[in-house]
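Yeah, one chain of the complex is gone here, protein chain that is, but the others are all in their spots.
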Amino acid sequence: MRNFPLPWPCAARARPASAWPALAWMLLLMLLLMPTLAHAQDQTQNQPQDQSDDAAIELLEALDVSSYADKGAAIEAIVTSDDSRAREWLQELLDGRLQRTDDGRFVVVLENRGRDWPVADALTGEALGEISRRNLERIGINNALRNQLRSAIAVVDLYSPDLERRRASAERLLGEVDADLAEPLVSVIEGEEDDQVRERLVQALAIHRIELGELDALSQLEGSLHPRVRVALNRAASGDDPVLADAARSALAGIEQQLKINRGLETLYFGLSLGSVLVLAAIGLAITFGVMGVINMAHGELIMLGAYTTWAMQQLLPGQPGLALILSIPAGFLVAALAGIAIERGVIQFLKGRPLETLLATFGVSLILQQLVRTVISPLNRTVVSPEWMSGSLHINDALSLTLNRMFVLGFALVVFAGLMLIMRRTRLGLEVRAVTQNRAMARSMGIRATRVDIMTFALGSGVAGLAGVALSQLTNVGPNLGQNYIIDSFMVVVFGGVGNLWGTLVAGLSLGVINQVLEPWAGAVLAKIIVLVFIILFIQKRPRGLFPQKGRAAEG
Amino acid sequence: MTTFQRMIPVTHTRFPAKPARFAAAALVAAITAGGVTQVMAQEEEDPIKVGILHSLTGTMAISESTLKDTVEMLIEQQNEAGGLLGRELEAVVVDPASNWPLFAERARELLAQEEVDVIFGNWTSVSRKAVLPVVEELNGLLFYPVQYEGEESSENVFYTGAAPNQQAIPAVNYLHEQVGVERWVLAGTDYVYPRTTNRILEAYLQEEFGVAEEDIMVNYTPFGHSDWQNIVAEIGRFGSEGKKTAVVSTINGDANVPFYRELANQGIDAADIPVVAFSVGEQELSGIDTAPLVGHLAAWNYFMSVDTDANYDFIDAWIEYTGDEESVTNDPMEAHYIGFNMWAEAVRKAGTTDVDAVKDAIIGVTVPNLTGGYAAMMPNHHITKPVLIGEVQDNGQFDVVWQTPSTVAGDAWSDFLPGSRDLISDWRAPMRCGNFNVETGSCGGSTAAEEAEAALAE
Amino acid sequence: MWLTRPFSERSTQLFLGVLIAAMTLVTFLHLALPESNPLYVNAYTVNLFGKYLSYALLAVAVDLVWGYLGILSLGHGAFFALGGYAMGMYLMRQIGDRGVYGHPELPDFMVFLNWDSLPWYWAGFDMAWFAFLMVLLAPGLLALVFGFLAFRSRVTGVYLSIITQALTFALMLAFFRNEMGFGGNNGLTDFRDILGFNLRSDSVRLGLFLATGVALGLGYLICRAIASSKLGRVCVATRDAEARTRFLGYRVERFQLFVFVVSAMLAGVAGALYVPQVGIINPSEFSPLFSIEIVLWVALGGRATLYGAVIGAILVNYAKTIFTGVMPEAWLFALGAMFVLVTVFLPKGVAGLLAYRRKNSTSSSTPGNTSNTKEVSA
């Protein structure tokens, strides 16, 4: 196998190509690692019995080689050298922050934004001011090394005073315990005062002991849903020791039962989160189409505008994706709402009572908006970063964890829905809207300015589309085609739920989402979608007015 | 366009009725009359026309518009270097607008109307399939720069992108040998390229590495699929069975972002389950948040991060041409770079832009690629390429972690598909056959061959 | 015979006259003139015209349901595509063993996806008569089933539009699936012969162009005959006051179904003529966007006039050819603007303008058709 030296000049040249997401990511890392650094500082101060810098430099020198195999060896060396800075070096190496200057100095990049980066000496930790990134060369690693580093760090962290680190380490060691780690582990377990860590370590040890064929270790794994545990048990079950095998099998049986339930919950969650996306996309239509009877084919593009607003916000506030995201909620609403007003004034008002023409005209608008984005901004997708509090997932148990970004979207959808309900039920606007939809002339004669109501309603619907866009920017591409992918689904949801009925939209959206996710595993993604569509088509034939139809004379109109 | 080629379609067809026969006669007369003078004129001062057939609008514009710029840049450079055969090169750009029938129509326009000497174009398989009959009928030259599913060899098309054996197979070799992967997820968008590639890989994994049925999971999703929850969860479960697992992704374009995001969010890390992608390059990365992708792999024949002077020169030229510091280069661009130079070389060799002459001359032509090696045009109209595996870095670039020791020659017909095992392609005389069946020892009946014979008969 | 009635109408005579004239002119310019002649029409252009004509036929079919029945179908692309696929399957079978794998029966895409035998629904498509029958039946049946369900439960207006859109969208997804056995995204392509004639010869292209012209003429005649019959007036009645028509004792849903099916079949024929001329059929023809675009052709030309639909189809597509050639970026803007401007400022379309210029037409709520219904009843 042949290895390439790291092409740093090229990397440097190309950095602008995607500097910005890279920055965001790096910043994110920094946030995570602040404690680490602080730790590094004091460690280096109050640890005088460290070996000489030359020795340390030798250790690091060994890392700066082309062959990944040699790098692996070098890492091993660092681990075995009980240098107190070893852990930090490994961490920095893992994060790609351990770099080397032209003059061969090993430095830690503290922050990699802009052309010149502040760095600190890898050995002493003293700040060295800023150095142009062109004069820095990163010490590259690959996945194999990443794994090695993580395990190594885990072992070191076992003894760390920091609880979080010990937890992470214990998590990591599950299934990676080998003979020479085993017996120090026993003492560690005794010394450990945190239950969670201890439990994990016990399991880790138990797995190791089962591999050695010790039957009594099984009891310690009872009821654990962790995949690694399952793997260990599976191995044991297929092992040649019959007694152990039977025991393992029975243990597995219990676990499988548990897993089924969790899987069911998982699917439900998936369904709801997909449903929430549908609801968000459709709820705006439910207002413009359902309440006003206006077919707005440009709805999808309003969603797109919302998403682009998020992107723009993040451009304005580089390095603060979270703040930008929160700010873009009102911003997105505003932008889309204004666009909506423009559409209403510019096109729709001339087509009152001609729904089909409205449909065509607004479709034209959607084409224009799309092409506008393509020419003005770019045909390429835009980068929208997820703030770190939205990435990752919420750990329920070893077999079930819920992805955070989707949970936020789900919550957001419900909030938006509740808000709309309030507006429609409690506010003057809602009252007027309902009045106008029931009987325009009458409402007019009662002094309601129908035109104004139209504008407000349409703005509201469009604004909500904008909100949907903000949410979607966290789940999918932000590009000119974003809208198209949702318009048909949105119409389906509204029609299925029953036009002019917000509750209908909510129920329809969520249930369609769940149906889709339940079908997907055995029908496949494509077929599932088709089945759902056909189902709706047939359903509409049976009940032309959807799930929750409006009754009586009002419906005749 | 010389006279006899244009007559081929006419003189070698059965006619529905008398008027048509008269038509043909008239046409032939017209052509031979007008045609010859044209040729005379053309040879002297007319510029050499280079057709560019890439979508500038519609869904494919994202990927294809940069290729159009690339060819225009190459033409510019060529002209600065004094053109070709002392004649200027002139780019003829048309926009097929990501609409497949329109691709065929535009190709016809380029060949019949504009009478271009060569076409550089197409991205999607379907667009190539749409253009193919036109190019064969009007005997044009098409250079196709994108990795594709193989299973095709046309006398008039030159495939400068990777065939499956130049991308997919080396990639799984790497995963198997270097990473020790035993369990495979073949995830792809539901169209021909992933379908074929995955079929080949399935067969390959089972035959070469003896991978068991239950250790291969195949999954197809529609274009632009955005809800990956279920599939990713499934991959996670599939990967947590104790064996080292990897995902071989032929997922196309827009579907990738949500896919990688979901992977990251569900805590599936590149170190646990690496994903090797065949359709994710610098261009694609420039449009997305790379954070979730770091450490995942891609297999290409070129990376912008490749450390060679040729590459740096190309990048400099490109950045200068686009005037955008941030613009990136990618694999299909290199393919065009190679293809263009090969064509230019062949034209010099043949001393004319005449299609048949160039077709014969180009086989065996060797030009430098951007990764420090050379690319040669094989008799099956595919080229030799090195295969590189890169790891995604947080800066949207790839860190090359592995490379085939030598270049790999493209296979038109995969050895791992029952249908095409016995087929070979060789466009040199006397064989002149795109799908010669070594079993039956006969040429599988592609009309391209017939027409070629017909042409010789003239 | 009711089909011959429209001949007595001025608009029909005019339309057919122009059509025939145009066809003969193109044929002449293509065959008789030498290539050097500036007026010479080359095969490429003939082919282009052929495509426009098949689009025109499609537009006529849409106008029949939208203009006269008031049903805005956003799914007619589906019928068009089905007809196209039926023809495509025939053309695929015609390739026979000349495919790249030289397989006597299976199309190439089936061979390299390891299909061992032809799916049952491909059976019979090697016979022209069967295939051509399918060109009518496939769209016809779909329309029959869909229409029956929809009209029976009185799904009309916007709802119907949305549902038709969903229909074509679902079909698109379905045809994208490779398991369906229609070539997935790549669709059907690389055709060789039709009825034994080489598709790649210019004379056959001319033939196809003429055939399309004839089909358009016939299609127009059928639609016109329906429109100007008493049934046509029932349609208009349904469009303007459905309930009233019911109280007059007409089974509205059946009239709607009948016309809908006829229209779908015409769309199918258009698709069947389109495919051999462009040389490929793939699921993108099912895309809702295309279906909506068809409606624009009709709206631009003028609803409920039939000839307006033809004008619209040719105008828009010609513009498309020009634009995407000259200034690609601008095309979508232009298209979008057309949608808006036509619906807002030109509700009666070009035909409306013509009618207006002829005699500032009556203030009736619909364009055109008042002018031609008189002669019939009188």
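Each chain gets a letter, A, B and C, in the order it is written, and its residues are counted from 1.
Operating definition for what follows: a contact is a pair of C-beta atoms (placed from the backbone, for glycine too) under 8 Å apart; a residue touches a chain by one contact, two chains touch by 3 or more.
Going forward, contacts and distances are computed from a predicted model.
A.B. asks: One chain of this complex is not shown here; going by its UniProt record, which of these names is it: "4Fe-4S dicluster domain-containing protein", "Multicomponent Na+:H+ antiporter subunit B", "NADH-quinone oxidoreductase subunit K" or "Urea ABC transporter ATP-binding protein UrtD"?
C.D. replies: The chain we cannot see is recorded in UniProt as "Urea ABC transporter ATP-binding protein UrtD".
A.B. asks: With the missing chain put back, one of C:40, C:115, C:130 or C:250 would touch it. Which one?
C.D. replies: Checking each option in C:40, C:115, C:130 or C:250, the one touching the absent chain turns out to be C:250.
A.B. asks: Looking beyond the chains shown, say which of C:231, C:289 or C:337 touches the absent one.
C.D. replies: Considering all chains, including the one not shown, the answer is C:231.
A.B. asks: In terms of residues, what is the contact footprint of the unshown chain on chain C?
C.D. replies: Counting only chain C, the missing chain is touched by 2, 145, 148, 152, 226, 229-231, 233-234, 236-237, 239-241, 243-252, 254-255, 258, 362-366, 369-370, 373-374, 376-378.
Note that in this section only the chains that are shown with their structure count from here on.
A.B. asks: By CA centroids, point me to the most central chain in this structure.
C.D. replies: Chain B is the most central one.
A.B. asks: Using Cα averages as centroids, what's the distance between chain A and chain B in whole Å?
C.D. replies: Centres of chain A and chain B (C-alpha means) sit 34 Å apart.
A.B. asks: Got the chain B residues that touch at least 2 other chains?
C.D. replies: Only 57, 190, 220, 222 qualify.
A.B. asks: Chain A: which residues touch two or more other chains?
C.D. replies: 374, 526, 529, in rising order.
A.B. asks: Which residues of chain B touch chain C in the complex?
C.D. replies: Result: residues 9-10, 12-16, 19-24, 26-27, 29-31, 33-35, 56-57, 94-97, 99-102, 104-105, 108-109, 112-113, 124-126, 129-130, 132-134, 137, 151-153, 190-192, 195-196, 199, 220, 222-223, 417-420, 423, 434-435, 437, 440, 442, 444-447 of chain B touch chain C.
A.B. asks: Under the touch definition given earlier, write down the residues of chain A that touch chain B in their complex.
C.D. replies: 1-7, 9-11, 13-19, 21-22, 24-26, 28, 68, 96, 140, 142-144, 146-147, 150, 227-228, 230-231, 234-235, 266-267, 270, 273-274, 277, 374, 379-386, 391-393, 401, 403-406, 475-477, 479, 481, 485, 516-517, 520-521, 524-526, 529
A.B. asks: Inside the complex, what are the residues of chain C that reach chain A?
C.D. replies: Of all residues in chain C, those touching chain A are 72, 149-150, 152-155, 157-159, 161-163, 165-167, 169-170, 173-174, 176-177, 288-289, 292, 295-296, 299, 329, 332-333, 335-340, 342-344, 347.
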